[in-house]
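One protein chain is absent from this view; the other protein chains keep their places.
Here is chain A:
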Amino acid sequence: MALETIQIQDKLTETFGSTVSDFNQEKDIFSFEVAADNITAVILFLKNDPLLRFHFLTDLCGIHYPDNDVDHQFAVVYHLHNWYENKRIKIKAYINGENPEIKTISNIFLSTNWMERETYDFYGINFIGHPQLKRILNMDEMISFPMRKEFPMEDSGRTDKDDRFFGRTTDNY
């Protein structure tokens, strides 16, 4: 019996109530949002529940939304995959922009150890409880978190690449 998305949704709302929300089918991936405080519980549940069995974590990454309100300025995105039923889900947890922190899941999925380090490295998201949260791809001496939107990739004084000429504003990221 194939695992239906409605079963996932029912099971999660039954267990976690309103902390899981915004269920929708995005192209081929079923996705939803989880309140950041609950992320470890939800992921552990998804992994261990005998019906859901999302036993493989495909991907973890961060996103920066500087235009959102302060509580939704960063998001951590988790892609989980159930190989038995061949079902993928995407979980998004929004976190605060001033003090971005979320609990680590590296004790649930070993593979997220470096992925969380990478997210920390580029976004400065603090994964509470991570065994070795330090920079991974950039050098240790670096002080900025370069994937945040406020860091321009190129010299912002350049005039030859002005997006205004193409009907866009200069703060088009």
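By our rule, contacts are C-beta pairs under 8 Å (C-beta built on N, C-alpha and C of every residue); 3 or more make two chains touch, one makes a residue touch a chain; residues count from 1.
Note that in this section contacts and distances are computed from a predicted model.
**Q** Which name from "N-methylhydantoinase", "Branched-chain amino acid ABC transporter permease", "Transcription antitermination regulator" or "NADH-quinone oxidoreductase subunit D" does UniProt give the chain that's left off?
**A** UniProt lists the chain left out of the view as "NADH-quinone oxidoreductase subunit D".
**Q** For chain A, which residues lie in contact with the unshown chain of the complex?
**A** 26-29, 31, 55-59, 61, 63-64, 77, 79, 83, 86, 88, 90, 109-115, 118, 122, 135-139, 146-147, 151, 153-154, 166, 168, 172-173
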